[in-house]
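Have a look at the structure below before the remarks.
All protein chains but one are shown at their positions in the complex.
Presenting chain A:
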Amino acid sequence: MAKGNIARKLQKPALIGTMLICYLFLYLPILHIGLGSVSKNYSFPYPPQLTWATFEKLAENTLYQTALGNSLLIGVLTALLSTLLACLATMGLLRHAGRHTVKFLILFIAPLFVAEVLLGLSSLIFNGLFLQLGGNLFSAILANTVHCFSYALLIIATQLYRYDWRLDDAAMVFGATPLRTFFEVTLPLIWPGLFGAFIVCFIMAFNNLEISFYLLGATPTLPSVAWGALRYGIKPELYALASGVNVVVFLVLGVMFVLMRTGAVRFGHKPERERSAI
């Protein structure tokens, strides 16, 4: 009896403690870099002496700026392309493949199992030989899309799997063309899946080193610059850049949270919440 009581009393602190440890594990490295980026002694900012020096250096360093721009470009275009292709592929798969669905699906997600290094290398050779594409941004975007497409397909498929295609039937019977049906009915109901795929693809392509490495030649991206920095010494700009990117990510998350809370943006259709709102 007394034993049980103690266990119960300890339960809550134990839970909170575990949670704290998890959060520390996740965020300590990020906090360390963040602190470094605003400290005089950026490699060991304890105790911190606040300064914007690293950011000033970053503002002067055109290499890092170009790298950021290139990474953003690769991220956004790859994400757009893979999401679009994956959406079309999933719709075809779920609507028209019938009993062949699984076969097609396996072929679609097989690129997941090709090592990234291999994919980069083979894309370089193929794009150069047959598409007359040398190592450049465009070539890198294509190769990243090959990789991201499979992830996007999996994410979108989970959303579309639950979608009732007969809603499309209803729209068409009431006079909507197939294209109109997609934009009026299908898209508003599946966009959270597309959005999720876009975000994941963006992050993967933005951070990708292996694939881009082979296809970009001398064009810098953030991961390649950071990787290079390892060999030539970590510069203060890198600290500023890392924490800058983190701040942007957290800001975006924060804005989305506020928008969702106020109801300005809804992630898909939430029957239960709406029902309870009446």
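As a working rule, contacts are C-beta pairs under 8 Å (C-beta built on N, C-alpha and C of every residue); 3 or more make two chains touch, one makes a residue touch a chain; residues count from 1.
Everything below uses one rule, namely that contacts and distances are computed from a predicted model.
J.: The complex has one chain missing from view, so what does its UniProt entry call it, picking from "ABC transporter ATP-binding protein", "Cytochrome c oxidase subunit 3", "Formate dehydrogenase H" or "Oxidoreductase"?
T.: Protein name of the absent chain (UniProt record): "ABC transporter ATP-binding protein".
J.: Any idea which of A:A97, A:L137 or A:A176 touches the chain not displayed?
T.: A:A176
J.: Identify the residue among A:L189, A:A226 or A:V245 that touches the chain left out of the display.
T.: Touches the omitted chain: A:L189.
J.: For chain A, which residues lie in contact with the unshown chain of the complex?
T.: 164, 166-167, 169-178, 180, 184-185, 188-189, 269, 271, 274-275, 278
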